[in-house]
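Apart from one protein chain that is not included, each protein chain of the complex appears where it belongs.
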Amino acid sequence: MKKATKYSFHDDDSEGEALAQTNMSQHSGYGDDDFCVDARQAIQRLIGANNATVCFVAGSTGANLLAIASHLRPHEAIIATELGHIVGKEGGAVEATGHKILVERGVEGKLTPEQIQSAVDRSSEFAWQPKARMVFISNTTEVGTVYNKSEFEAIAAICKRLSLLLLMDGARLGAALTSAKNDMTLKDIYDLTDTFWIGGTKNGALLGEAIVIKDPAFGADFPYHMKQRGMLLAKGRVLGIQFSTLLQDNLYFRLARHSNNAAAEMSTALVRMGYDMWMRTDSNQVFVIFPPALVQVLAKDFDFFVWKYLSDTALVVRLVTSWATDLSKVERLCSIVGEGSERT
Amino acid sequence: MKKATKYSFHDDDSEGEALAQTNMSQHSGYGDDDFCVDARQAIQRLIGANNATVCFVAGSTGANLLAIASHLRPHEAIIATELGHIVGKEGGAVEATGHKILVERGVEGKLTPEQIQSAVDRSSEFAWQPKARMVFISNTTEVGTVYNKSEFEAIAAICKRLSLLLLMDGARLGAALTSAKNDMTLKDIYDLTDTFWIGGTKNGALLGEAIVIKDPAFGADFPYHMKQRGMLLAKGRVLGIQFSTLLQDNLYFRLARHSNNAAAEMSTALVRMGYDMWMRTDSNQVFVIFPPALVQVLAKDFDFFVWKYLSDTALVVRLVTSWATDLSKVERLCSIVGEGSERT
Amino acid sequence: MKKATKYSFHDDDSEGEALAQTNMSQHSGYGDDDFCVDARQAIQRLIGANNATVCFVAGSTGANLLAIASHLRPHEAIIATELGHIVGKEGGAVEATGHKILVERGVEGKLTPEQIQSAVDRSSEFAWQPKARMVFISNTTEVGTVYNKSEFEAIAAICKRLSLLLLMDGARLGAALTSAKNDMTLKDIYDLTDTFWIGGTKNGALLGEAIVIKDPAFGADFPYHMKQRGMLLAKGRVLGIQFSTLLQDNLYFRLARHSNNAAAEMSTALVRMGYDMWMRTDSNQVFVIFPPALVQVLAKDFDFFVWKYLSDTALVVRLVTSWATDLSKVERLCSIVGEGSERT
Partner (left out) sequence: MKKATKYSFHDDDSEGEALAQTNMSQHSGYGDDDFCVDARQAIQRLIGANNATVCFVAGSTGANLLAIASHLRPHEAIIATELGHIVGKEGGAVEATGHKILVERGVEGKLTPEQIQSAVDRSSEFAWQPKARMVFISNTTEVGTVYNKSEFEAIAAICKRLSLLLLMDGARLGAALTSAKNDMTLKDIYDLTDTFWIGGTKNGALLGEAIVIKDPAFGADFPYHMKQRGMLLAKGRVLGIQFSTLLQDNLYFRLARHSNNAAAEMSTALVRMGYDMWMRTDSNQVFVIFPPALVQVLAKDFDFFVWKYLSDTALVVRLVTSWATDLSKVERLCSIVGEGSERT
């Protein structure tokens, strides 16, 4: 699957498209076009590992199910917090590949070494449970918190000690690495995990996540897994283009920093107005406690999740900013909240 | 998942992208944006069924595995010809969802009612085999032949009689419906199948196939299947845009007709030069028998599959034209073949 | 698969065995021998349904995974309490068939209609979760409690209202139906569930559970499922013999009653000695709170589970009686407890 220099009658996948910026020149497919190669090399440079496997897939559920199903034998299970994206947000995709998730409570969305130990203990005495073999964490977590390096190292250490693979979901990795709380680099992430992925969809890409695999034994066969799960795009350059663009001139991190700044601004303003945060704002997700009446008012102009019912007078609302968030909209939300507060 | 008229802090999927033509306005995701709605309605008009379920997925292996796994109970099997795309070209994707393919010989790439009956007979006496419950055909077939209406009706009739669901892979449906051999409409396809899909990837789209499901019982839950298999794109409009464009002004069929014409031209020229066709050229795939020396010469300038070894002096070569095939390249290939013939 | 009256050269499965009481006469296999037919008819009489499907499998994990995987489409999920056998005691068998378990808290091991409603609500708004489609209960529950008829009817009613299938694990159904708390018959169980199974292994059989399926659409194909999961024994009579024996002269219920009586005796004695029960003793499982020192003493002579750590001075111990429990051993255990109590 080399770069096409010859005219191709190889397949009807080989040719262009009505909408793309790629011109009528012919590209080889399935993830080995020039764009994918560029993006792959950019990532390899950032993590300091020329031989790491880097594959691109269209979405985050796919990234997780591929990484998990390809790494585990059938009787093996994966440990996650109850807020883990694979637990409650991916339609049972992990179970659909045959694997159980061993759920731990988590602390502010983070998994702790003690919880990992506990899950292993519970699955070790006999085959009542499938055998714990992998740990799933997200950075940022599903509630926007960020692992610092010492927390991350502690998890990596217990995984090593217990022969567990460590997988990191990086749907919001840009937000994590540009958070004020962060003290890690992309290279640190690579060094401390077995496999992780860099989210494009939530940080400026139309679609696409980049999976990074350290162990060549897993990496070599990964395209077989992708094909088998229907995730090897014929025109892989669609994904490569997203990442090669995002990784130029630090664009990926600049976009993420914008999200974080917008969230920080919103969070600060809401706290100043006297609202309690349900979770501290480490990155681009603001979890604020609002009275139901205010939620109703905001719902007229804004789209957001009501995350959790606390009481009849208190709802947790999740407000997510993005790389494209218009700061004037943040101000407008805050001013509506301000007016709403006065009325009540 | 309605059209977004409100400003969204719903998720970081909700916003734009560096590369797309869609602007910074916010779209609801997961296949309910304006583009998907437009494309869905265009297809519903073409098949004359406002209530048909139409979903968009990124690629053809995904379209097949979703359609099959969502329609079958675990002990049920699907019948296909040995050339069927699901049999040898999709990485074991159907088996990975737990289903066996009952393989029949086929005739010129087509399945016959007799073969369907035979497969059912073989799987009915006892549970030695999983129970046949679905039939898989491709139009055009994997060797470029086209079903005519009476062949298609005969298959649909035996499926009805034996309580089998009929699935049609339309990766090259454009080429089929614009073939000189064709006497069917898209509405006929809809009326005679249970589920089929319209291929975008092989006919001008960057990515995308449109799955059309007749039975509302299957249709209603289909997004659950898509999510569970990692195939529900957060920014579904990426797919909707492709199809809404392709379905304007008959573009989809104009592109396909171009492919077919290029193939016909090539085929006619090669026959005129004395080469035998391994399969007649009904659509955009030319299967020609060449001596190995000529294959070597052509391989310097063109990219193609050597489909089959017949003997030491005869190889079957597959030449595929596409919507973007430059006719001057067809002429050049033919002229190189001509020179090669003279030399030998 | 009729009764063998002819001499068979059909297969080498067809003939006898070194150890069994069945003689050298030849039996047809795969669950249609005379013993299976007898046992099937005995069950059909007890539930008042001649047309119910009754199949025999070797063990309880198999019974559950078959019942669940055969009834659900791939994107569907099953609701259970956190103590449910399928949740933590079956090695991830349900997940290995691709289905997620939606876990609810339970009350004394029982699922409530409110919890069922809550699980459905959580899985309905979008495909974040697989779709709830089945409810799993055990009677007796995993902590030995017994559903009464009004509780059972309430669950059946909400299942009907929400289009959920109801599956009952009857590993200890004998103990349930002979409990002092019970006000149901086997016929009631049949009428109120979609599918349930009668446990043999835990009530006198060497191996074997009898699965009872109401809907003929599920029943007709069940042997295909059994075969596909490796659970259709060639010599099905091994299972039929167990059940035809157990169902003669009410043996099944007499054995269960013995277990319950032994447990009641033990429970009463322990309470009299001043020990707290962690769960009331409705059937053949005694959950008692002991100090660790006493647990150590008992462990010298008896085998049992330490179910739960409550505090450094209190452990929950599970003592299970069976159809074969020697009452003198119950007395001995109680007398050792008595001595242990005096010493402390």
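Letters A, B and C mark the chains as written, and numbering starts fresh at 1 in each.
The rule is short, and it goes like this: contacts are C-beta pairs under 8 Å (C-beta built on N, C-alpha and C of every residue); 3 or more make two chains touch, one makes a residue touch a chain.
Source: prediction; values computed, not measured.
Novice: Considering the complete complex, identify which of C:L111, C:L162 or C:V320 is in touch with the unshown chain.
Specialist: C:V320
Novice: Which residue, A:G59, A:G98, A:G144 or A:G174, contacts the hidden chain when the whole complex is considered?
Specialist: The missing chain is touched by A:G98.
Novice: Of B:K6, B:K100 or B:K149, which residue touches the hidden chain?
Specialist: Here the residue in touch with the unshown chain is B:K100.
Novice: Would you indicate which residue among A:A58, A:A80 or A:L232 is in contact with the undisplayed chain?
Specialist: A:L232
Novice: Residues on chain A that touch the omitted chain in the whole complex?
Specialist: Listed in rising order, the touching residues are 1, 30, 69-70, 73-75, 97-98, 126-128, 130-131, 221, 223-228, 232.
Novice: Can you list, in ascending order, the chain C residues touching the missing chain?
Specialist: Where chain C meets the chain not shown: residues 4, 6-21, 24, 26, 57-66, 90-93, 96, 172, 201-207, 224, 227-235, 238, 241-242, 245-246, 251, 259, 284, 300-305, 319-326, 329, 332-333.
Novice: Just the residue numbers, please: which parts of chain B touch the chain that's not shown?
Specialist: Spelled out for chain B, the touching residues are 74-75, 77, 88-92, 95-100, 127-130.
Everything below uses one rule, namely that only the chains that are shown with their structure count from here on.
Novice: Suppose every chain is reduced to the average of its Cα atoms; which one is closest to the average of all protein Cα atoms?
Specialist: Answer by centroid distance: A.
Novice: On a CA-centroid basis, which chain has its centre farthest from chain C's?
Specialist: Farthest chain from chain C, going by C-alpha centroids: B.
Novice: Turning chain A onto chain C with a C-alpha fit: angle in degrees, nearest 5?
Specialist: The best-fit rotation has an angle of 180 degrees.
Novice: On a C-alpha centroid basis, what's the spacing between chain B and chain C, in Å?
Specialist: Here the centre of chain C sits 48 Å away from the centre of chain B.
Novice: Between chain A and chain C, what is the separation of their C-alpha centroids in Å?
Specialist: A distance of 41 Å separates the two centres.
Novice: Could you state the distance in Å from the CA-based centre of chain A to that of chain B?
Specialist: 32
Novice: By residue number and range, which residues of chain C touch two or more other chains?
Specialist: Where chain C meets two or more other chains at a single residue, that happens at 74-75, 97-98, 127-128, 130.
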